[in-house]
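Structure first, then comments.
Not every chain is included here, but those present sit where they belong.
Each chain carries a letter (A and B) given by its place in the written order, and its residues are counted from 1.
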Amino acid sequence: MLPTPKKFFLTAASAEGYSELTAFDNALLAGRIGNINLIRVSSILPPGAEYDPELSIPPGSLVPTAYGYIISKVPGELIAAAVGIGFSEDTFGVIMEFAGKCSQKEAEARIEAMLREAFASRGMKLVDMKIAATEHRVERIGCALAAVPLWY
Amino acid sequence: MLPTPKKFFLTAASAEGYSELTAFDNALLAGRIGNINLIRVSSILPPGAEYDPELSIPPGSLVPTAYGYIISKVPGELIAAAVGIGFSEDTFGVIMEFAGKCSQKEAEARIEAMLREAFASRGMKLVDMKIAATEHRVERIGCALAAVPLWY
């Protein structure tokens, strides 16, 4: 089997680019995850995973990551992205992502509601939350991105 | 290299949610794959992989999974998702996914046609098929999802 991740952190950042993919790439760089290979996952924090905001991951590594992002080519538009982790008492957590044409505050509120719903759906008690969010006023081509990289 | 999966099952389920991502999350839960980390793959059943419908996968595991889904916010709309596996005589199989605004019956028919085409394209003989499908009449925000998790 593939090894289950043991560590995690949260990041959120926005950037401009000259193309959609480079705007995305620049947002990854701004979020300090631009030089690794993100593998998108949906989206559970493994039991016992430790929070490590100082994690340094070698370039080119394959990194399971829950993320949400939005790219906009409309100058002046406000975009935002958020991720959140809901923690249980003693088992796995749940990760939620959101991105849209809204403020950071609204993105955070959406994440919080989604985490509450995810825990209610599982009949689990939500004991804590961590949220990371970003907003960005588009200049040319902008990207707002929020991610929870999972690592070892 | 990453270890090649050795087991598989099929699942299909629909659910409602208060947001698009929680509708998706609830469909995963209804399909018994809500507490793992799906890694989306496209989409070959490894040679020799065994069918195990009772597979129990630890929470937070990284699970290579072929899946299709549709989310709709249009109350009253009928949505469906299907996955199918085409089996060869003695080597790998092919997995196809479909999701759309249609009935389960139509989704199944689409999958069957896609599997026949995939085998014809490969010049391989299709000896058997397994299909899982679901349909859902949207109430508020609905998701129909079908998946083939691959495991070890």
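Criterion: a residue touches a chain if its C-beta (ideal position, glycine included) is under 8 Å from a C-beta of that chain, and two chains touch if they have at least 3 such contacts.
All figures in this text were calculated on a predicted structure; none of them were measured in a lab.
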item: Oligomeric state of the whole complex, in copies, if 2 are shown; value: 3
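Everything below uses one rule, namely that only the chains that are shown with their structure count from here on.
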item: Angle of the C-alpha superposing rotation, chain A to chain B, to the nearest 5 degrees; value: 120
item: Separation of mean Cα positions, chain B and chain A [Å, integer]; value: 25
item: Residues of chain A defined as touching chain B within the complex; value: 1-5, 39-47, 49, 64, 66, 91-92, 94, 96-98, 110, 113-114, 117-118, 121-122, 150
item: In the complex with chain A, residue positions of chain B that touch it; value: 2-3, 17-19, 21-22, 24-26, 28-29, 34-40, 58-64, 151-152
